[in-house]
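Every protein chain but one is kept in place in this view of the complex.
For reference, chains read A and B in written order, and residue numbers begin at 1 within each chain.
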Amino acid sequence: MSTFLVQRLMQALVLLLIVSMIGFAILHLAPGGPLSQFAASGEMTQADLDRIAEQLGLNRPLPVQYLEWLWRMLRGDWGLSYRDQQPVLHIIASHIGATLELMLTSTLLAMLLGAWIGILGAIKRYSLFDSLATIGAMIALSIPTFWFGLVVIYVFSVGLGWLPSGNRYTIGDGSFLNQIHHLIGPCIVLALVSTAVWSRYMRSSMLEVVNQDYIRTARAKGLPERSVLLRHAFRNALLPMITITGLHVPTLLSGALVTETVFTWPGMGRLFLDSISYRDYPVVMGILMFTAVLVLLGSLIADLLYGIADPRIARNG
Amino acid sequence: MTKHSNETGRSAFPMPALHRREVLALGAGGLLAASGFSARAQTKAAPPPPAKPTGQVVVGLSQEPTAFNPLMPGIEVDETVWMQVFNTMWLADPQGNLMPDLAVEIPSEANGGISDGGLAWKVKLRPGVTWHDGTPFTAEDVKYTLELINAPGFKSRTRVGHALVKDIKVTGPLEIAWRMEKAYAPYLALLSNTYIVPKHLLEKAADPNTAPFNGAPVGTGPFKWGTRQPGDNITLVANEKYHGKGPYLEKAVLKYVPDQTALYAQFRTGQVDLIIGTGIPANFYEEAKKLPGRKVVMIPNASLEILMPNLENPVLAEKAVRQALYASINKQAIIDIIYYGTHKPTESFAPQESWAYNPNLPKQQYDLAKANKILDEAGWKRSGSGVRMKNGVPLEFAVSTTTGAALREQCQQLMMQDWQQVGVKMTINNMPAAVIWGDFYTRSKFQSLLVGTAFRTVIDPDPASRFASDAIPAKNGSGANQMQWQNAEVDKLLKAGQETFDQAKRKEIYWKLQEVAREELPILPIFQYAPIEGYKEGLIGFEPNINARQNTWNMGVWYWAR
Partner (left out) sequence: MSNSELISTAEPRLAPPPSFWNSPGFRRFRRHKLAVFGATAIVVMTLACIIGPMLLPYNDTFIDIRQRFAPPFSGPHVLGTDPLGRDILARLLMAGRISLAVGFSAMVISMAIGICVGMVAGFYEGVIGATLMRFVDAMLCFPSIFLLLAISALISPSVPSIVMLIAMTSWMEVARVVEAQMRSLRTRDFAVAAVSMGSSNARIMFRELLPNAVAPIVVAATLNVAHAILAESYISFLGYGIQPPTPSWGNMLEGAQSYLTSAPWLAILPGAAITLAVTSFNFVGDGLRDALDPRLDLP
């Protein structure tokens, strides 16, 4: 077990190193730079811009800049944002809450809905419900998330006036109910895709379990069908599902980013877009590394749980 | 807060710009008449301000303020914070008069504050001012501020003008004097945007670039720094020991909503009390005017929407081509239809409210026949494909702007269709903002740009950094003359304008300059921005100021009608 962990961690570190190189290269080789936003204001002269570039160390060779970034990173210093001079980790920390709130609630919603649809679909295989659920899941996977967000705003905010069109809460009213009210729209949008994925996996996972010997045994013992399904089948079908969630961290993050842009949600997605458009290199690099860690963590946990769920899986990396 | 005008200091300010990327330039009076908006009439009927700070205002911004040290690089929206937390020695009112703030009076040649032909400056400072932490404000703070701007390792925003300052002497607890390397009239204007920072806090930091102060600023202004939720809002709280009038509000929340449409939606539902800066999207103007309990006003600022040709481009270098292009821009359709009648057509690089504005420039007429004639006479012959040619060169160029600017994209497509009719082939080459404003812009690698920008020095009408031939970065100049305009007569006029302190004489110089620019068309002006700002009716004291960078300039005196 511990050799497995050590191996995985070593692999993860190598991956992070490659990720940082790719990210750094993409960012710095692209035209434009962090000074663009100031150049746009005719107020700062070329002399000012050149001086600040010099002061920020942007004129040095790229490998030097990368090694310096890496060296600071290894000592736990994520750098300072070019935009607001705050430590990068501090900035990420102040945005991650909003994103986690959105991701966790929508995942929870998707799990419940998805599990329900999946189980029902598996029990009543080929029924009308199952077919509709299948078609529905395919369509849900095909709808552009941002467009679905627009439709939700159009119907529930513009049309019916039930939901706010964006934001995390009303200024001056940070009450719990107010926050929940704001959460509904983006949560539905983000949960759509996850629900589709969950219901599909749940359905096939259930189908697989239902055909296993122990379920047949349980049935043969004359246990009521309901109890067989929920006590035995569901529990066993659920374990692999948890690993699926771990593997879906990147998809969830992408979805959260898209949803945040439509609902003006002040989370990581917003931060990422702003930082990219201002070319705030330290923050963009920070977010890339942070998400890479999340993704690797997700897949590591998935692997570990998978091992626990099914001890037959050899852990050889 | 009125009067205090004085003879020399009739300059104006950089305006609230529209887009983060566009700064503005001069400004001046005349706004009230222009917008049909009268703050005074409103104030007359208004109830008196509360005895102690009460209530809060939520200001909606479509960009996020992130830079809080007012001497470091920042964009216009950052000024909404600086204006509340800090003070300058003087600032401009809506009529364009400079009003003393941390200074007792505006230095001028008449009162002896400026002497030796503009080389010696002397300022008396206001007594009884304290920093938010209780420390008294003194001349040492001003000296520290001016020195910090020029300190070698410090990332100061700009050293324009400041670099000329030398021999700063504190001559008394509240008196300061310095000398200039050369006479430079716009410096008065520059100082009206130079916020004074506390010596006792910044001095302690090992490196002022990373001082804790930069994340939690301490100033002398009507509001104190409160809390910040990055990506969402900044809360400022009343400074009850403020030296000026106000503040009357207990709290001010600067709310960042990244999308203009979403921002407007929150204004409509009342989540934000007012929208300033980039304003309400033009397509909501009609609807917004009818909102109950809201006032919605078009408020001109000094920024211009222009087509900026690269004058080193072989096609665009030709004056006849620029004139023909200008004659075939359908300004009326752009303003009335694409921008829903907001913004004002203009012929000048100076804002119409400026004292330097020349109203007698010839009016552009949308006239395709005339454009065709100009091109025919200049020897551009139509080829088989309909595109004109001359000496084997097709009349073809690209217009660039930042991606995602929907209205500009509509403009581009309209121009494309009009120019096609006069035998000009225009292509669209849009790129992300960070690319456009990188070397592409600063080193003049574009063919032409559709941008909003301003032509002046902070608050002064002087456009030398935009038009002088030694200000071309692509030719090792140090200004922002990206169209690469070189004109000996213009250079002479610009120099004279900088060295003259007499406003009447300067006006003559800048009028002439505007005539030359209208004839030569180094920029093709389309309109002067007048974005739509809106606020709740119960808000008293909101007064647009074309001479301030943001209309939160006087937030200290705002309050709610009870």
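The rule is simple: contacts are C-beta pairs under 8 Å (C-beta built on N, C-alpha and C of every residue); 3 or more make two chains touch, one makes a residue touch a chain.
Since this is a predicted model, take the numbers as computed values, not measurements.
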Filtering A:Val64, A:Leu108 or A:Ile135 for touch with the omitted chain leaves A:Ile135
Answer key for A:Trp71, A:Trp147, A:Trp162 or A:Tyr214 versus the chain not shown reads A:Trp147
Contacting the left-out chain in the complete assembly, out of B:Asp259, B:Asp439, B:Asp470 or B:Asp491: B:Asp259
Touching the absent chain in the whole complex: find that residue among B:Leu164, B:Ala333 or B:Val516. B:Ala333
In terms of residues, what is the contact footprint of the unshown chain on subunit B? 259-261, 281, 283-284, 287, 333, 337-338, 403-406, 409-410, 412-414, 416-417, 428-432, 434-435
In the full complex, subunit A touches the hidden chain through residues 11, 14-16, 18-19, 22-23, 26-27, 30-32, 134-135, 137-139, 141-147, 150-151, 153-154, 158, 196-197, 200-201, 204, 207, 249-251, 253-254, 257-258, 261-262, 272-273, 276-277, 284, 287-288, 291-292, 295-296
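Here is the rule we go by: only the chains that are shown with their structure count from here on.
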How many Å are there between the centre of subunit A and the centre of subunit B, using C-alpha atoms for each centre? 40
Seen from subunit B, its contact residues with subunit A in the complex are 14, 17, 19-23, 25, 56, 58, 64, 66-69, 72-73, 75-76, 153, 155-160, 209-210, 214-215, 229-233, 253, 255-259, 262, 265-266, 269, 271-272, 432-442, 453-455, 458, 465-466, 471, 473, 477-480
Please name which positions on subunit A make contact with subunit B in the complex. 30-33, 35-49, 51-52, 55-56, 80-81, 83-86, 91, 94-95, 98, 157, 164-168, 170-172, 261, 264, 266-267, 270-271, 273-274, 276-279
